[in-house]
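Notes for the one structure printed next.
All protein chains but one are shown in place.
== chain A ==
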Amino acid sequence: MHTIQPESYSQRSFIYRQFSGEKSVDNTFMQVAGGVLALSTGKDSDAPGLIDLSLVPRAGFRGVNAEQYVNSMGFPVPASPNQAAMTSQGECVLRLSQKEFWLLSHPQQNVCDRVEGYALPENGCYPLYCQDSHTWFAMTGKHCPDILAKVCGVDLRAACFPPGAIAQTSVARVNAIIIHHVIGSEQVFSIMSDSASATYLWGALLDAMAEYEGQVYGLNKLIE
């Protein structure tokens, strides 16, 4: 039994039970934002993988001045809605509508620390709390578009859904945001969905991945 377990921390992923108890025999964990996420699950192959990133910090802003605020912090601003932009530090800026932006951290950083140094504009911009409301899973591997085609109606093949594209749609009957981007050196499909459905969606995605021998991986798949 490892000494570090998700239960040792008050901050836990929405699906921490999938990584604890009897399921944790091969797991090692890494501290992320006041809790732990699986660093390794003892599996490493080229098979498609699902990685839990739910604790990785993120921040959101909405309003007519949100674009100007995000820009003033030095983040790249995607030109149109449903586009994502990467920073040199591995953060990801999502533009979900004309007036809504989310900032996703790299798993080893905390974008919220950077945001804290900048005061919100007095008008036309307010924070969105997307940390505890949404779960964050990353799907890796060659067959992601084929796997997601089983549970999602949007064409996610590279020709229609290149890196930097976002789809706000239904995945396995649950509302979700799908982002095609890069974490570390790995191309991933990030899936963000209602935290209340996290356990269901985790199981539904693994079920869809079973045909392609999908595995549960840890953060070591994404970070050096």
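By definition in this document, a residue touches a chain if its C-beta (ideal position, glycine included) is under 8 Å from a C-beta of that chain, and two chains touch if they have at least 3 such contacts; residues count from 1.
Operating definition for what follows: contacts and distances are computed from a predicted model.
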According to its UniProt entry, is the unseen chain "Sarcosine oxidase subunit delta", "Iron transporter", "L-lactate dehydrogenase complex protein LldE" or "Urease accessory protein UreF"? "Sarcosine oxidase subunit delta"
Per the definition of touch given earlier, which of A:Gln31, A:Asn71 or A:Ser97 contacts the omitted chain? A:Ser97
Quick one: say which of A:Met30, A:Ile177 or A:Val216 touches the chain that got left out. A:Ile177
Among the options A:Cys112, A:Val154, A:Val182 or A:Ile223, the absent chain makes contact with A:Val154
Just checking the interface: what residues of chain A touch the absent partner chain? 81-82, 96-97, 153-154, 167-170, 175-177
